[in-house]
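All protein chains of the complex are present and in place, except for one that has been dropped.
Moving on to chain A:
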Amino acid sequence: MEANTIQQVNPGKTPRLSGKKKVKQPWMLHFMVLPAAVMVFIFSYIPMGGILMAFQDYKPKPGLLGSPWVGLKHFEYMWQNDYFLQITWNTLFFAGTKIIMNLIIPFFFALLLNEVRKMALKRTIQTLVYLPHFLSWVTLSGILIDMLAQTGLINQFISSVFGIKPIFFLGDGSWFRFTIIFSDVWKEFGFNMIIFLAALSGISPSLYEAAEVDGAGRWKQTIYITIPALIPIAIVVATLALGNVLNANFDQVFNLYSPLIYQQGDIIDTFVYREGLLSGQFSFATAVNLFKSAISLILIVISYRLAYRFAGYRIF
C-alpha cells in the first residue's frame, strides 16, 4: 500500500521500500543492546552467583568452588544475635520516618509553591531547594560535622539564644537520630517535590474557572480541586516507597556515624560493610545482605503490583 503510493507520487524513482512491513536491520538492534547486556552480565549477574558464599565458609584462596558448605549456619547466627535485631530496627526506623517525612513535606511545599504567582521568585525558590539533592553526603557531612561541632555555628546559635549547653548532635544517640532524619529531609524535600509540581501543572485551568464561577475561594479550590488531583500521585509515591523500608541510606549514615552511637545509629548496610570488608567475614556479611535483598525484593514486587493495580503505574 505504502510502496504503491510512493510509486504513484514518484513514478520515475524506484521505491526503496520493497515490502510492506519489512523490519529493518533487526540484527543491528541486538548489536546496539549488546554492550550494555555484556556489562550487566559481568557486573550484575556474576556477583549474583557470589551469593552462594552466604551458605559457605568462604575463603578467597580456594574461592567459591573450593570453600566448605555450611548450610544455614550464618543465618542462624544472625537470628540469635541481639545486635542484628537492633540494627534491623534502626534501619526500619530511619527508612520509615524518612519515607513519611519525604512524602508529607514535599506535598505541602508544592502546594505552597503553587501559590507563588511571581514566576521569577518561583524559579529562584525551585533552583535553591533542588540544589542540596546534588551535593554528596561526603560534602554535606563535612559541612554538618563542622556546623554541629561543640563550637560550631549551630551550637553557638543555640547557646546565645536559649542559653543552654552545647548539644552533641552526632555524639548522642537520640540527637543523632534526629540529625539523620532532619538532614535527609533538608537535602531531599525539594527534589521530591518535582513530581508533585508536575502533577499540579497538569490540572486543567477550566476546573478552577468553573469553581471561581461557583464562588469558591482559593481555600475551597485547594481542598476540592488541587489536593484531590495530587492524591493519586501521592499514593503511587507512597506505594513505591514500600520497597525502600530497608534502605536507610548507607552514604548518609556511614559519613555521620561513629562507634559512640552504634546502638542507635548503626544500620544493616553499614554493619555489612564493617563485618565483610573490615573484619573479613565475607560469608556472614553476604548472608546478612542476602536477607536484606530478599525482603526488599518481595516488597518491591508487591509495591509495583499495588501501584499498577490502583493507579495503573508502569515503569516502561
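The rule is short, and it goes like this: contacts are C-beta pairs under 8 Å (C-beta built on N, C-alpha and C of every residue); 3 or more make two chains touch, one makes a residue touch a chain; residues count from 1.
Keep this in mind: contacts and distances are computed from a predicted model.
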item	value
Absent chain [UniProt protein name; select from "Tryptophan synthase beta chain", "Extracellular solute-binding protein", "Threonine dehydrogenase" or "ABC transporter permease"]	"ABC transporter permease"
Residue, one of A:136, A:204 or A:263, that touches the chain absent here	A:136
Candidate in contact with the missing chain, chosen from A:70, A:194, A:225 or A:306	A:194
In chain A, positions touching the absent partner	6, 16-17, 21, 23-26, 28-30, 32-33, 35-37, 39-40, 42-51, 53, 60, 109, 112-113, 115-118, 121, 124-125, 127-132, 134-147, 151-153, 156, 186, 190, 194-195, 197-198, 212, 217-218, 221, 250-251, 254-255, 272-273, 276-277, 282, 285-286, 289-290, 293, 297, 300-301, 313-316
